[in-house]
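Take this structure, written in structure tokens, and hold onto it; I'll ask about it next.
Excerpt of the complex: some chains, original placement.
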Amino acid sequence: MDRKKEREEASFEAGIKLGALFHQFIGTPVSEENADILERAMESCMKLQPFVIDSEVTINRDKLRRAISEFGYTSLSGELLSAKVRVKVGKEEITAVLQWDDEKKYPLMRLVD
Amino acid sequence: MDRKKEREEASFEAGIKLGALFHQFIGTPVSEENADILERAMESCMKLQPFVIDSEVTINRDKLRRAISEFGYTSLSGELLSAKVRVKVGKEEITAVLQWDDEKKYPLMRLVD
């Protein structure tokens, strides 16, 4: 596979991982009590997948505190979640991130250099 | 099974259906364009399940419009979703509802008479 094709494949794989993360875990019950273990569990799920060489998932604690319901927890939402994934296909490495964009009201996913 | 046991089983089954609905579909991409078909699809999923005799799912269109991102849609959230399910076990019928509670900041599920 040539380098150009490898970069396309790596971009594709990075997209799969972020789309998967968001749509698998949005809705999950979360509070400050289990935010750590959820972050680690989500990272572990990304790392199992093909071509992933590193992953980082963060639940924003400030926003989490503000979102807590009367019952002491909330459902994980796009506002609270950010992630970074690094994939490698052949010789090409690509990093992609998920981050809430307040202006766009959107969990933006993008390739980064 | 006696009537008392039947009511407990029916309550249990109603709970399963609302918990399932919420956690299956929260996060789904939604706009005014596909809100109808999503409502029908969600109802169809509830109606397949054991003991369900009726179901109704509604996506709040006012809140939906306000939640729309710069990209013309949003992710289905607890704020937008309400549902009613009717289950029957033996001779006992039970109705349960899911409805966002603004004060509690919570997608409240409860048995109704």
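Labels for the chains are A and B, by order of writing; each one numbers its residues from 1.
Everything below uses one rule, namely that a contact is a pair of C-beta atoms (placed from the backbone, for glycine too) under 8 Å apart; a residue touches a chain by one contact, two chains touch by 3 or more.
Nothing here was measured: the structure is a model prediction, and the numbers come from that model.
Trainee: Since every chain is the same sequence and 2 are placed, give me the total copy number for this complex.
Mentor: Result for the total copy count in the complex: 4.
Everything below uses one rule, namely that only the chains that are shown with their structure count from here on.
Trainee: Contact residues on chain A for chain B in the complex?
Mentor: 22-23, 26-27, 67-71, 74-75, 77-78, 103-107
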